[in-house]
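One chain of protein is taken out of this complex; the other chains stay put.
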Amino acid sequence: MSIQFLFPELFLFAMALWVLFGSAFPSLRKISDFFATLGILGALLILPLTTNSSTVAFFDLLINDPISYFFRFLILLASVLIIFLSSGDKRIEEEHKGEYFFFILSLTVSLMLAVSSRSLLMVYITVEAVSIISYILIGYFRNDKFSSEAGLKYFLFGALSTGIMLYGVSLIYGLCGSLDLNMIANLAQGGHVFLPAFILAVVFILVGLAFKCSLVPFHMVAPDAYQGAPTAVSAFLSIGPKAMGFALLIRLFLTNQTPLIPQWTTLASGLAIITMIIGNIIALKQTNVKRMLAYSSIAHAGFMLMALSVVHQVGIQALLVYLFIYVFMNVGAFGCVILTNREEVDDYAGLSRQNPLAALIMATSLLSLAGLPPLAGFMAKFVVIAAVIQAKSYTLALIAVANSVVALFYYLRIIKVMYLSKNDCIKPINCSPVLILVLIVTVIANILLGLWPQGIMHIITLP
Amino acid sequence: MNIAHYIPLFPFLAFVINIFMGRRLKVASAYVSIAACVLAFIFSLLVFQGFSAGQGSYSLGTWLVINGKSLNFGVIVDPLTIMMLLIVTFIGCFILIYSIGYMHDDPRFSRYFAYISLFMSSMLGLVLADNFILLLIFWEGVGLCSYLLIAFWYERPAAAAAGLKAFITTRIGDTGFLVGILILFFACGTFHFTDLKSVTGPESLLTLAAILIFTGAMGKSAQFPLHVWLPDAMEGPTAVSALIHAATMVAAGVYLVARCFPLFSAHPMALQTVAVIGGISALMAATIATVNNDIKRVLAYSTISQLGLMMLGLGVGGLSAGTFHLMTHAFFKALLFLCAGSVIHAVGTQDIQKMGGLLSKMKITGATFCIGTLALAGVPPFAGFWSKDEILLTAWNNHHPILFVVALLTSFLTAFYMARLIFLVLFGSARSQLHAHESPLTMTIPLMVLSVFAAFAGFIGAPIKEVGMEAHGGSFLIMAISTVVSLTGLGLAYLLYIRRIVLIPVSSVSGLHNLLVNKYYIDEIYDYVLIKPCLRLCQGSFVFDAKIVDGLVNAMASITQFFSGLLRKTQTGLIQNYLFVQILSLVLLLIWLLKI
Partner (left out) sequence: MIPLLSSIIFLPLVGVLLVALTPSRLDKCIKYTGLLITGLGLLLSIYLVMCFDKTKSSMQFVEYCPWLTGLNISYHLGVDGLSLALIFLTALLGFIACLASLNIQEKVKEYFIFYFLLMVGMFGTFMALDLMLFYIFWETVLIPMYFLIGIWGGPRREYAAVKFFLYTLAGSVLMLLSILTVYFLAQPHTFDILKLSSVGFDPHWQMVLFLGFFVAFAVKVPLFPFHTWLPDAHVEAPTPVSVLLAGVLLKMGGYGIFRICLPFFKDAAHNLAPALAIFAVINIVYGACVAMAQTDFKKMVAYSSVSHMGFVILGVAALNSTGFNGAVLEMFNHGIITGGMFLMVGVLYDRAHTRDLSQFGGLSSSMPFYAFCLTFLSLASLGLPGLSGFVGEFLSLVGAFGHYPWLVVLAAIGLIVGVAYFLYMLQRVLLGTLNPKCVSYGDMTALDLISVVPLIIITFIVGFYPQIVLTFQQVTINGIAHLF
């Protein structure tokens, strides 16, 4: 029964509709975050039941394998954290709350479907769906100039990217006569395709995915979007679509742990290097924390792509660990932006005196992002670099660690301002208990996953 | 019964007591030090007795293991050591007694006795050490005490500077010493003195090692060109000058050469170096002393000169001559310094041009001063005569005519400047308003005792006898020459300073006079050649460190920041640019991958 496979998505979608429906009634609208949470938690509960179902579903459009399982879990996890963040964000107005959570849940569903796609058709549809919902969420603050502008930019840029991607998809179909990823992979690995044209097509698709992962040079709009969007949305965008992008990269390029095109390692390493370098270097001079975090997430994308350049199970495994930990680091950092109500770096001055807990959470998240032991971020970096070294790509590893030194500098800047600055910036703190709770969870996760990453290693053990 | 190693412990204990309880003990701290010194003296006598009964060196246990060879806490007992032990403790006792009077109203009275005790302890340890490393420890220990005592009146900037100078100058010598020890160790694998008799190794290396070890002795014994610290060291209390900078510590260099004599005598080049350096120092210092007007500095230059003479004696192969002179010199030079101290104590100035006619006011001091002078001048039968004669004799017998002449010239100059000193200080009439009075008994008793030894110690004879040195061919002739030379010196001074006969107009030798007054400009040369460039180097390294090394580090950060600013500009915020970049990147990517 392939429908069983879709139970979590279906449940979630039902819940989304219920939230949308409820948004018409103020009393229900008020607790739409509760329903959204309920939906995600329900989906999380149902998710394990799907492991027993068939490996392919819906006319081979979807696939049920450990990777899709992991990514669906990851997206649900991120989603629930984001919902908590959003409900703590006072800027999300009461009257549009219902729609907001509806879109969040829809985005979650689309992402979950995307990571399970086995056909390029499905890939295209879900990616497009994700894009559309993202535009809406980014431009959610209709009255905010930046938010609307960011949404528009994201829309135009995304339209171009998916357009290019669609072109690539059609080329592939023309070359292979199939949209099934397995089939395409078999044909390509068997040498049954005209390679230059195939490469052309594949690169076109890559552009669409690279945009989602915000890989340089397809990252251009990401900082603007992250800065303009509601902070919780930025956090989600830095995790969800990115995870989807990487899931699809794995599916497309690394089926059976064999690269789809011979140049994959070069391509991935090259993109990874420029992504890391550009992301980190531009981040150095940012004065807006959200924008800085956007660049930081670009740099992290480079790190993740580096893991994929290792055409080996270890690389994929490392990427999965990285993503999992990345969820907590990034949610922690973005969450602090909501919690503290501050977007400029200088506004954080003296936060450690005003609110030590907020400062501590922020510092932990940032140090974890910087990859310092014993925090989780270190383990994430460690497994990726280990994979790269195992593949004997020493130069790549060297560039990566050099980048992590540069990265430390801008993370430290915020910490420096919070702890070492003499003058205080007095701004009220957004003290939502839910928010604080979820942030404490991220801090604990950042510490525990650093000391005992065994737990997630277990989840992601691949066949 | 092995008791030698207890000897340094007594003064050390006195040091500990005085340093921690000195404030409460007040004057009693002096008695603590003296008691410790007396005990040390008694034990030294016992060791002497034990040695006569056949007891020798022994070891207390492992101190360090170097390259698999263990280095012991060893004690060496031989005539040289015993001589030094007795000199240090004996003279030390009297100088301590003298100090009670000399330092009586000093606010840091007990501190002074603590330092002196520490010095005694180190000095005794130094002469007992049976290997180079242990010796080096005590060697630096005495250097430290010397530093502390020179800078004892640290409120005076000159004293503080003199301490610094003494420490660093001797340290330069010690660095050579250390390297010498290392070379010796690597050439023949030993640090022990007893092994020196039988060392074998590459000739040139061992010579080098010996010369480097000698640089240590040069530093400590203030030999040219490392002598510059000793005259400045006179900033310390005079009793200290007597004990440390005349009788004992400065003799440590001579002791070291004597101790390593088997090494030196096996390598003629090394021995030659010792003799030549000794000769230069002897002559140079003696000439400077003839024009100096500071009572203590004259004595300081005289010390350098006499130490040079000892080195010369050792260098010409006279172990017994050199050590003999060491012993006699200890007595009469300590005496002279104490006399000078007594004079300074009485008149409150050190400028001999301001003194005069003090003999009548300070009878004991004056008389003992005269005895000391005669001893130093080498007039028979005073102590200095015998030992100096021994040196001259050895130089002659071992065919070193030039060095013989140098030694003779030195003894002439010695007689001259010492006579000049006492004539200006004790005789004639006072040249300024001085309210001189005789010093208290605590000061005069040591003077009297020491003067007895200064007069008669020569009859004890050389403490260390060498085989084959008994036969003194032509000894009478040399005795006669040396006596004549000394008397000539005395006479010349008499003519010049009592009779005031101008033999040569000063203006005709003003160049020479200036050269001597300015001490051959050696301090100035050091300043220009060594100290200033060194300080400039240090300043330069600091600038290099701050600007270049650290500058590079900061530049790396700045460059990264600069690129950050540059790259940041690519993010224009204009969507058309973004789209353009997107398409361009796609095209470039395709070109790259398809190698079009």
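We call the chains A and B, going by the order they appear; numbering starts again at 1 in every chain.
One rule holds in what follows: a residue touches a chain if its C-beta (ideal position, glycine included) is under 8 Å from a C-beta of that chain, and two chains touch if they have at least 3 such contacts.
Note that the structure is a prediction, hence the values are computed from the model and not measured.
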(request) Among A:Ser148, A:Asn355 or A:Gln390, choose the residue that contacts the chain missing from this document, as touch is defined above. (result) A:Gln390
(message) Of the residues B:Phe43, B:Trp139 or B:Phe324, I need the one that contacts the missing chain.
(response) B:Trp139
(request) Could you tell which one of B:Ala151, B:Val240 or B:Val343 touches the chain left off the display? (result) B:Ala151
(request) Write down which of A:Ser27, A:Asn143, A:Asn423 or A:Gln454 is the residue touching the left-out chain. (result) A:Gln454
(message) Please output the residues of chain A touching the missing chain, sorted low to high.
(response) 356, 367, 372-374, 378, 382-383, 385-386, 389-390, 394, 397-398, 401-402, 404-405, 408-409, 412, 416, 419-420, 452-454, 457-458
(message) Under the stated touch rule, tell me which residues of chain B contact the chain that is not displayed.
(response) 19, 62-68, 133, 136-141, 144, 147, 151, 154-155, 157, 159-161, 163-164, 167-168, 171-172, 175, 178-179, 182-183, 185-186, 534-535, 537-539, 541-542, 545, 549-550, 552-553, 557
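The definition used in the following text is that only the chains that are shown with their structure count from here on.
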(request) Please give the residue numbers of chain A that touch chain B in the complex, ascending. (result) 152-153, 156-157, 160-161, 164, 196, 199-200, 203-204, 206-207, 217-218, 220-221, 223-224, 261, 263, 267, 270, 278, 281-286, 406, 409
(request) Quick one: which bits of chain B touch chain A in the complex? Just the residue numbers, please. (result) 557, 560-561, 563-565, 567-568, 571, 573, 575, 577-579, 581-583, 585-586, 589-590, 592-594
